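Of the protein chains in this complex, all but one are displayed in their positions.
Up next, subunit A:
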Amino acid sequence: MQNKSTRALYLIPYGAWILLFVIAPIALVVYYSLFNIHGDLTLANYRAFFSSIYLELTLSSFWYAFLITLFSLLIAYPTAYFLTKTKNKQLWLLLIIIPSWINLLLKTYAFIGIFGQYGPINAFFAAIGIGSTQLLFTDFSFIFVSVYIFIPFMILPIFNAIDRLNPALIDASRDLGASPWTTFRKVILPLTMNGVKSGIQVTFIPALSLFMITRLIAGNKVITLGTAIEQQFLVTQNWGMGSTIAVFLILFMFIIMLFTGQKEKGGASVGKTK
């Protein structure tokens, strides 16, 4: 009994935290989304969301988030795989993670200089005879910078998953005559899928609502739901519509979490019996 009540006591800070910083903000967003610009209770904002402009915006956000996640994954998986094979893997991992400690805005501003008309890349292009190219404010630069920013978050979970893989399984697969490709497809990939899913979660969801990079690197030629929310709150001061877009963003995130969610296996249930 004593044990139970102290355990409940421990839960208070977490409960209060979740109530204050998770449930209350979401409830407020939903609450605000029900009011129009004059403060009347209405569902008009939701109707407005289904007008062409916001649906188009949603599609384009998803498309770019998909591209960013895809390229991050394509680069991160092999990187994580080879990292586990290196001698000082923790050190290498650290070197890859360190750039993510630098403020996002600083990194983005650095890219403005790097991609600039007189930046190092164009200087290199000019030197090898391609001539100066417009790099900044293009789809390419937007995807490149976003992928660069998200890669550490993609590598980390995949690295952990591959690192935990029992090498005996791979040996067994080889002994039984599987080609390296079959081994990868039938053994390594399924066993590291959880890492890939976490990686996709932490990349795709924030990529949906990027707005600062769309302005600084893509020059607002790429528009995401984040841009629309920012505009509704700061310029139009239509908090209702801004909240409505945010509600849909939360819904999308929830759906993505469902799809990429981890099935509870081994580890989790061990924790429960204790």
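Descriptive notes on the structure:
Quick note on the criterion: a residue touches a chain if its C-beta (ideal position, glycine included) is under 8 Å from a C-beta of that chain, and two chains touch if they have at least 3 such contacts; residues count from 1.
The criterion applied here is as follows: contacts and distances are computed from a predicted model.
This figure omits one chain of the complex; the name its UniProt record holds, of "Na+/H+ antiporter subunit D", "Peptidase M48-like protein", "PotD/PotF family extracellular solute-binding protein" or "Imidazole glycerol phosphate synthase subunit HisF", is "PotD/PotF family extracellular solute-binding protein".
Across A:Val29, A:Val196, A:Leu216 or A:Val247, the residue that sits in touch with the chain not pictured is A:Leu216.
Across the entire complex, the residue among A:Leu34, A:Leu67, A:Ile97 or A:Ile112 in touch with the chain not shown is A:Ile112.
Residue-level contact of subunit A with the missing chain is found at 6, 10, 37-38, 53, 56-57, 60, 112, 116-118, 134, 136-137, 139, 215-216, 218-223, 227-228, 231-232, 234-238, 241.
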